[in-house]
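One structure is given below, represented as structure tokens, and several questions about it will come after.
Missing here is one protein chain; the remaining ones are kept as they sit in the complex.
Presenting chain A:
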Amino acid sequence: MRFLKSISKIPPTALLGMVVVFAYIFVAAFAHWVAPYGQFQIVGDQYSGWSDKFLLGTDNLGRDMFSRIVYGARNTVGVALLITFLSFSVGCTFGIVAAIRGGWVDAVLSWAVDILMSIPQLIFAMLLLTILGTSLPVLITVVALLDSTRVFRLARSVARNLVVLDFVEAVQLRGEGFWWIARHELLPNMVAPLTAEFGIRFCFVFLFIAALSFLGIGVQPPTADWGSMIRDNATLITFGDITPVIPGLAIACLTIAVNFIVDWILGKTGGSRV
């Protein structure tokens, strides 16, 4: 009963967002059951139209579009999630270190981050990926590190506002160590802004990878990825076929859905009622 009541309080946009996100997760997790063909499998002619056999037609090599979109959910969403988790771990750790230690530690870390942030993210990522090669681990590390600068800034500013409060001072007077202060005093009070940021960052990372893949330095073929699928089949657009747009639509839907949920969380923790 209580569960039903709490669900009824969630705004419809957030509910819709949750349904969409769960659908994506389901598809990503059970891709091999949902997809009729494998993601690398060449099953027909190039660029065949929509039919009963190939739900959304085939791509430039004759692979089933629908199957590749399904597998793309797993690859693209998985990589984006992993990167977001990584960037949050790195960014939060350094942000909290900077806030607690202050002084020169804070200054050096903040300078380093400012320098990294002053270089346009996409261009910097392209540069690094060109130098280091385009394997998946390199992609994940580079994007996560670049993204962690944004997380660092948020974590640092939130933590700094907490560190000056009396309860943290009381703990410092007691002589508690760094990890205790971070884990017991700071992090529990940072959950709300960090969660909201996680949702937004996840979307950005997602779009960022899609952009990199579209440019050919993201997720590498033949692995199915929504960004590179748009590029591979872009020629179809000139013939008035909307198939290449579908991976783009998949990206758009997920981004909007996640933002619906984030808006709701932000409103809830911010105390404002929409």
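Quick notes on this one:
Everything that follows uses one rule, which is that contacts are C-beta pairs under 8 Å (C-beta built on N, C-alpha and C of every residue); 3 or more make two chains touch, one makes a residue touch a chain; residues count from 1.
The definition used in the following text is that contacts and distances are computed from a predicted model.
Looking at the choices "histidine kinase", "Putative integral membrane protein", "NADH-quinone oxidoreductase subunit N" or "ABC transporter ATP-binding protein", the name in the UniProt record of the chain not drawn here is "ABC transporter ATP-binding protein".
Shown as candidates are A:Ile7, A:Ala170 or A:Ile242; the residue that touches the absent chain is A:Ala170.
Set against the missing chain, the residues A:Pro12, A:Pro188 or A:Gly240 yield one that touches it, A:Pro188.
Against the chain not shown here, chain A presents residues 9, 165-167, 169-170, 172-176, 184-185, 188-189, 273.
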